[in-house]
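Let me begin by presenting the structure, written as structure tokens, before commenting on it.
Omission of a single protein chain aside, the complex is shown with its protein chains in their original locations.
Here is chain A:
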Amino acid sequence: MTAGTPAGGQESTAGEEAAEPDTHGHLMALADKAIGAGEGPRTPAPDPVNPVMIRHWAEAMGDANPRYAGPDAVAPPAMIQVWTMAGPGGRAARASRTPLDDLLGAFDETGYTGVVATNCEHTYHRHLRPGEHLTAGTRMTDIAGPKRTALGEGYFVTWTVTWYSQDEPVAEMLFRLLKFRPRERPAPREPYPLRPAVNRDTAFFWEGARLGELRVQQCAACGLLRHPPGPVCPSCHSTERAYVVARGEGTVYSYVVHHHPPVPGLETPFAVAVVELPEGVRIVGDVVGCPPSEVSVGMPVRVEFREMDDELTLPMWVPGGES
């Protein structure tokens, strides 16, 4: 590794992998079983439809509809899930696992640990009144996959929940979710530890470096070129600033080879030079692309932009350019 190369920062090349055939088959078999099982056991709501929960829900949702208050209150249809919703331990606490539970468990075991709800559609047949005892039954209806998504590869699983009062269906919900393998993102590059302070007087230089431009401040009034830049032209005192993009060639005016002590983010030995530009200013930068022992005063160099991390690009110098 040569000077100026970040110590870390190799990009990960790990891409997406398609589901292994046996995993896919295993999941599809479980899905077929879950779909074939039809509607599962009906789970009873722990409490009948009641005015306390209706009032609390309407308050929490900010729903002031008068139909949900008073002695003749009905339940807001949208709270249908509330009557049978289990707590965090609810699924495990249930007496027996359903084929759908087995399928969802298998997704987790095979790496499809991500989950995101994609559809939730309610159908209400009538209003519910306090005192009604509800049950809910779940029926898996569809599976689609594997699909490539922005989140990662996964399966869309659809099921329907039907709520009953006695044996009368009173509401349904179509629910679809995506179980996915979280995309393995390339590890973010280690931030380069030697960061410049940047303010409004100097930002143009660093922005230019990111764009591959070696920018030299120029006074917009008198044309003076100046590096390092500053807010006021020392010659005419104008604060109107512009810049020129330097050709990117220069000669080594002086240089050092750093051996000790270790410098975070760089590997020793490395060469740093004062480079004189034909535009008439000097600039400091590392000389890379040749062993430090080959750097000399008067050596022609040309600029090369090095991305040090996701944010910082440094103009550095390599042998070459016009003599």
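Please note the rule applied: a contact is a pair of C-beta atoms (placed from the backbone, for glycine too) under 8 Å apart; a residue touches a chain by one contact, two chains touch by 3 or more; residues count from 1.
Just so we're on the same page, contacts and distances are computed from a predicted model.
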Original post:
Given the options "Lipid-transfer protein", "Branched-chain amino acid ABC transporter permease", "Deoxyribose-phosphate aldolase" or "Nodulation protein E", which would UniProt use as the protein name of the unshown chain?
Top reply: "Lipid-transfer protein"
Original post:
Hey, which of A:Ala136, A:Leu214, A:Ala246 or A:Leu314 is the one touching the hidden chain?
Top reply: A:Leu314
**OP:** Can you work out which residue in A:Met53, A:Val82, A:Ala106 or A:Val257 touches the chain that's missing from view?
**Re:** A:Val257
Original post:
Out of A:Gly131, A:Pro169, A:Pro228 or A:Pro278, which is the one that touches the chain we can't see?
Top reply: A:Pro228
Original post:
If the missing chain were put back, which residues of chain A would it touch?
Top reply: 3-4, 192-199, 201-202, 227-228, 253-266, 269-270, 272, 274, 281-286, 292, 297, 308, 312, 314, 316
